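All protein chains of the complex are present and in place, except for one that has been dropped.
Coming up: chain A.
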Amino acid sequence: MLRYALISLGLHVALFLVAWLGLPDLFDETPLDLQSISVEVVTVDEFSAAPTKALPKPEPKEEPKPAPKPEPKPKPEPKPEPKPEPKPEPKPEPKPEPKPEPKPEPKPEPKPEPVPEPKPEPVPTPEVKKEPEPEPQPTELAAVKPTSKPTPPKPEPVKKPEPKKEEPKKRDLMSVLKDVSKLKETSEATSEPQPDEAPQENASEVVATRLDANLTMSELDAVKRQIEKCWSPPAGAKEAGNFAVEIHVSANPDGTVRQARISNRSDIQGDTSRRTIAESALRAVLNPQCSPLKLPLDKYEMWRTFTFNFDMREMLGL
């Protein structure tokens, strides 16, 4: 312990000196070489999401912090490469943590609460009477239990030969929308541009220079693909294009899900369409066929708890 502390102290002192000597005079010119560290800071998930989500990031440009380029690690090029996304913050941007919201309530037992008696209906008309929804709180779907033992994916008994649904090369919703005229014209040329492809390549480069502690792009992709297979998004839901669900996951070291809950529950607020979307996401995470999660077991600390963000917008072409 002491040894590490000493090393740490030494490095800090060294860094201080290096920075003192080596950093440019910040107040004199535009700090072009700020970016030298930016790769270090961009987390992979942000990075991979970047191309599709052109969400205007709050440009934190105005008060450029000096970036300590001479890391303890031997870094090859302190190149002042003016990349378009300057990320001066040292930390992976603390995204709007949905922390301050109601704790996961202590698991409402799925008790089969009795269906209240509907009013006696004297009229002998063929009317059927629907009673006022004796269901449990609509927002009470977070009752979750450990799916620690992944049930073996039994062959499903009634595997219908879904008519034509197998358009194998196409996976996302957009392509699920059929257009007979297009099928004709371009029956072959359907190798749709994988929107993820390009960023992936850039990213792997980035990953190579990252500290080991984070998940690599391919590790993240593995779990992404896994969950995508288990998510059947309610594409027809009214709020499909407006609402992204955050599922907060507590995972066991073996990759099984200990607990999953909707963390942006406050955004649902009794909207049944949003509730439907949220539930579909929760089912994807809890689906035994997606358990255990394909995450690197040796990096458990990285994913002991984490968040899945389910967003349909890309699929809907929004």
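The criterion applied here is as follows: contacts are C-beta pairs under 8 Å (C-beta built on N, C-alpha and C of every residue); 3 or more make two chains touch, one makes a residue touch a chain; residues count from 1.
We adopt the following convention: contacts and distances are computed from a predicted model.
A single chain of the complex does not appear, and UniProt lists its protein name as "Tol-Pal system protein TolB", one of "AhpC/TSA family protein", "Branched-chain amino acid ABC transporter permease", "Tol-Pal system protein TolB" or "ATP-binding cassette domain-containing protein".
One chain is missing from the display, and on chain A it is touched by residues 8, 12, 15-17, 19-20, 23, 25-27, 37, 40, 43, 45-46, 48-49, 52-53, 65-68, 90-95, 97, 108, 110, 112-113, 115-118, 120-121, 124, 126-131, 133-136, 140-145, 147, 151, 153-154, 156-160, 162-165, 171-173, 176-181, 211, 213, 215, 220, 223-224, 227-229, 231-239, 272-273, 275-277, 279, 281-284, 286-289, 301-315.
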